[in-house]
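Heads up, one of the protein chains got dropped from this complex, but the rest are sitting where they should.
Here is chain A:
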Amino acid sequence: MDWQGQKLAEKLMQIFLVAFAVVAFVVGYALGSFQAMLLIYAGGVLLTALVTVPNWPAFNRHQLSWLDQSEVDRHPRPQAAASQSSKKKTTKQK
């Protein structure tokens, strides 16, 4: 699961659970049935788990594209080299 997918999964989970809780409470109160409330909510939790827990392809649409290692070798990081040399200089001065 990529970064965007994780964000989406968490948001979906929260929205689904709260929505199912609201529906379950309203229906349960309207029917006067505590059992109906619990069953609807349990169903909602199960469905939410099915949607957000497995690593579905929908959560992997924003893969980070890392550079190939050969590309890194061809363009070494200039800042890194500079800081290394400066460090060496300071140690020598002391």
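The rule we apply is simple: contacts are C-beta pairs under 8 Å (C-beta built on N, C-alpha and C of every residue); 3 or more make two chains touch, one makes a residue touch a chain; residues count from 1.
To be clear about the criterion, contacts and distances are computed from a predicted model.
Chemist: What protein name does the UniProt record of the undisplayed chain give, "Phosphatidylinositol glycan, class U", "Signal peptidase complex subunit 3", "CMP/dCMP-type deaminase domain-containing protein" or "Peroxin-7"?
Modeler: "Signal peptidase complex subunit 3"
Chemist: So that we can see where the missing chain sits, which residues of chain A does it touch?
Modeler: Chain A touches the chain not shown through residues 1, 6-7, 9-10, 13-14, 17-18, 21, 24-25, 28-29, 31-34, 37, 41, 45, 48-49, 52-55.
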